[in-house]
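The complex is shown incomplete by one protein chain, all other protein chains being positioned as in the whole.
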Amino acid sequence: MTRLRDLGVVPGYLPTGPHNAITDVPGVRVGHVTLISGEGRLTPGTGPVRTGVTAILPHDGNLYRQKVAAAAKTINGFGKATGFEQIRERGVIETPIILTNTLNVGRAADALVSYMLRDNPDIGITTGTVCPVVGECNDGFVNDIQGRHVHQEHVWQAIETACDGAVAEGNVGAGTGTQCFQFKGGIGTASRHVGAFTLGALVQSNYGLRRDLLVLGAPIGRHFLDKLLPQPGPGSIMMVLATDAPFDSRQLERLAARAAFGLARTGSFCQDGSGDFVIAFSTANPWPHDALPDDVQMVTRMAESGTVMDDFFLAVVEAIEEAILNSLVAAQTLTGRDGNTLFAIPHDQLVELLRRYRRL
Amino acid sequence: MTRLRDLGVVPGYLPTGPHNAITDVPGVRVGHVTLISGEGRLTPGTGPVRTGVTAILPHDGNLYRQKVAAAAKTINGFGKATGFEQIRERGVIETPIILTNTLNVGRAADALVSYMLRDNPDIGITTGTVCPVVGECNDGFVNDIQGRHVHQEHVWQAIETACDGAVAEGNVGAGTGTQCFQFKGGIGTASRHVGAFTLGALVQSNYGLRRDLLVLGAPIGRHFLDKLLPQPGPGSIMMVLATDAPFDSRQLERLAARAAFGLARTGSFCQDGSGDFVIAFSTANPWPHDALPDDVQMVTRMAESGTVMDDFFLAVVEAIEEAILNSLVAAQTLTGRDGNTLFAIPHDQLVELLRRYRRL
Amino acid sequence: MTRLRDLGVVPGYLPTGPHNAITDVPGVRVGHVTLISGEGRLTPGTGPVRTGVTAILPHDGNLYRQKVAAAAKTINGFGKATGFEQIRERGVIETPIILTNTLNVGRAADALVSYMLRDNPDIGITTGTVCPVVGECNDGFVNDIQGRHVHQEHVWQAIETACDGAVAEGNVGAGTGTQCFQFKGGIGTASRHVGAFTLGALVQSNYGLRRDLLVLGAPIGRHFLDKLLPQPGPGSIMMVLATDAPFDSRQLERLAARAAFGLARTGSFCQDGSGDFVIAFSTANPWPHDALPDDVQMVTRMAESGTVMDDFFLAVVEAIEEAILNSLVAAQTLTGRDGNTLFAIPHDQLVELLRRYRRL
Partner (left out) sequence: MTRLRDLGVVPGYLPTGPHNAITDVPGVRVGHVTLISGEGRLTPGTGPVRTGVTAILPHDGNLYRQKVAAAAKTINGFGKATGFEQIRERGVIETPIILTNTLNVGRAADALVSYMLRDNPDIGITTGTVCPVVGECNDGFVNDIQGRHVHQEHVWQAIETACDGAVAEGNVGAGTGTQCFQFKGGIGTASRHVGAFTLGALVQSNYGLRRDLLVLGAPIGRHFLDKLLPQPGPGSIMMVLATDAPFDSRQLERLAARAAFGLARTGSFCQDGSGDFVIAFSTANPWPHDALPDDVQMVTRMAESGTVMDDFFLAVVEAIEEAILNSLVAAQTLTGRDGNTLFAIPHDQLVELLRRYRRL
């Protein structure tokens, strides 16, 4: 797997974590299940299958019992992500975050409910219910999306195999069949250190017109227009931010708002049909599900004086930009239903162009 | 079935439509599927079952091709309703509205996707995807909610049997297992005429402490505290508003915001654990899915000068209040899992109390 | 000055603070300046004057240096309150809260800026700027509102004379010329104890149709329709909530959302032309303006598990309802420009009606 920095390209100023991945935030784990089967002509409901599921786990305890502070930000709401109303009201996430394809959100949400019930058998009986958080992109250009091939077993497997350390990128998990500026895209991740804290990003890229692709500001996309076959229109992007800094949900929403600025650096103008969503969480100061003996807790809080917010905002922009470019660089050419093909961006030409534009 | 007006109770000033139901808005249809089976001790995943599904269809054409102007308003977001991001972004609904129980949202959304695919086989292949709209309440006090007993066949049946005219209320459809101020609640509906237009409401009631119940302002609930068995805490309420007046999505959101005032008239203080959501739509000026030869359409628009908004706001408040009280009055005592029982409010005592408080 | 409880009327269940006023929250102070001059025919720009200014001070330190956690909630945005964007972004208030009349907001904001500059001469020079928070109601039925008679000296005086203890209500300060259900209204306040904490409310009432007035749920207003002279239409209401419980801005926004439920209890259906706004703040855990040596602070946080939020939500609803009714009961008949008169609600008839409806 090639990453952006393997090509010598370094976006931004801030230092990365050891894996340059969302998993650099202590406790955060990622799992993928990739579903590829069948070839040739689309038979709706049957295949070919080019899809998958990605799970992001904020910590390794019981998330329902120890919820993480969170925010959801909608940049463009043409999408079917679910769970946002409760994130906004209560400022927490209480399940793993699941990414999959658009039409599979219902099934993935249901599978996630099943998973939560297994570990919390009191849900709906002697305690409240549970709010599954699922995001999505449309991979229907290569995948039998009507078939909704991500089943409960796949969601559970993604959760249960989630691990820390390096994260697979490109055509994996929820990024198996997605595109990025009409190249093959998929999953990408990156991280930044901000003082003693870490900020990580993971994206499921599926948006953009090739004409518009920028890499470090250079107009790369327009040099590939002659090879542009009929391809999907703009899709969407799911962006997940994690940090161990003790931000509250309002502050996390401020961080999430900066994801748009990282997205814009790659050339997006946030198309009408794009569901562009951000989910941000902090692993610090979890919120207990069960009643406490005392309603008042002592917690840490990030000040908003000085430059602390700007340091994190820049980290968000850099990490989102790099995660997207990683999703692009790591992806490999994929042919799906009806022979529809998403081509990987050629690394050598990308490097050459970056040199020509003096960005390398 | 007894309705509030059968007891001689008339909330508000405005005239009702012929059925005093959301179906008084021309073209709007409602379908219920009620699932009751098993008795006795809860076996999670098996039963007893006390749940269901309710479908509201804004018009009888192809909703995906002719979307209705809509708004979603979150009064308290502790809930799992889905589809709101796209309603807010695009200002339309493109599917029937499905109500069911909390843990069943994923399955109902998936069933709704299947239904839409049946009639629009190009979804996800040669056109965009589809955004299912599903609301919910928690009926776990009497129902095996973990079992998620609402399946695709039930969702489809609710849609396909939807009809205009009188609407069944109380323990039906999505209201089968829900409660209202710790009495049995469920589905309720009402309507108001506003000039040449109609405003209809339908609720799935599942909230409130008995102590707080007000009927026409009279403190009815506190007279029934001696009979209060251990019962569920506060739940939620889903409120759907329909009109044939040509409001745009911003105006519909303003209407939706008034639902809170109708809700408050019954004594709610909008508890923490309550998912209180409003979905409002107009059947006028549908938005086409497919590209038009000309981007500019001629449509009608409601002015906001004069008293036109106030007339509709009052209609919302009255219709919501009456729909909730209808859900209460129409409901019948129901025993579910573990012998848990939700008692219907006794009509004779209700009438007597209203007389005592000079509200009759 | 007569208050609601002086008539024997007790709304709600929860205990009040010692003054049943927003000033029961330790550190909170209130100051009024009442401007009454001239009589007879309106000469725009000259008089008669029936207006004023009310200042609410969250604590007695330097608010710019020690900002209070805050939220702003718009129930109906037909109003000219200012400062909300920054409250939402940063979750704090950094000035006293000023209430005045609608057309005077600009002058009051400017006066508030001047006041802040006096105590913080570095503003705009070596540190950032300052965000004045000003709310308003339209008192033009009795007041020469075009004249904008609230000047800098009045704003400063309201701030500098602010004190704790009992709060004047009715025709005082920003409530001098306002109405409530087409009776004379004005300033009202109330408080509730919630465990070891206090929740206080202060309102500037100026809304409602007489027909709709409810007192403890009883339809009081409709008994006074024969005496209804041509009067102003619906106006607005400003509602301020204070607490010493350590809520963050998201939680404060949740509290603020419940103000609508207290407002609804009085009969409002939130008319189109009404600017209904809520500002909520907590005196706990102030946010420092200046950079800290360490970005991480230890603070207290209110859990949201158990019933703690419901306890506060009920306190908000009760305090807002009682504050509004106090504004009504404390107000006295006032004649203003062009002989326009706002009549006080007759206490004896109010009591008699409450007895008739068995609410006393």
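In this document, chain identifiers A, B and C correspond to the written order of the chains, with residue numbering beginning at 1 in each.
The working rule: contacts are C-beta pairs under 8 Å (C-beta built on N, C-alpha and C of every residue); 3 or more make two chains touch, one makes a residue touch a chain.
Being a predicted model, the structure only gives us computed values, none of them experimental.
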> Among B:H289, B:R337 or B:R359, which residue is in contact with the omitted chain in the full complex?
Replying inline: B:H289
>> Among C:N62, C:T129 or C:T333, which one touches the chain that has been omitted from the display?
In response: C:T129
> Taking the entire complex into account, which one of A:V317, A:A330 or A:L350 touches the absent chain?
Replying inline: A:V317
> In the complete complex, which positions of subunit A touch the hidden chain?
Replying inline: 75-76, 214, 216-219, 234, 254, 257-258, 260-261, 263-265, 268-273, 304, 307, 309-310, 313-314, 316-317, 356-359
> Touching the missing chain, which residues of subunit C?
Replying inline: 42, 44, 74, 76-86, 88-90, 102-103, 105-113, 117, 121, 123-125, 128-132, 138, 140, 145-146, 148, 273, 275, 277
>> Even though one chain is hidden, which residues of subunit B still touch it in the full complex?
In response: 89-91, 195, 246, 248-250, 254, 285, 287-292, 295-308
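Note that in this section only the chains that are shown with their structure count from here on.
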> In angstrom, rounded to a whole number, how far apart do the mean CA points of subunit A and subunit C lie?
Replying inline: 44
> Can you give the whole-Å distance between the Cα centres of subunit B and subunit C?
Replying inline: 34
> Can you give the whole-Å distance between the Cα centres of subunit A and subunit B?
Replying inline: 34
> Which residues of subunit B are in contact with two or more other chains?
Replying inline: 76, 273
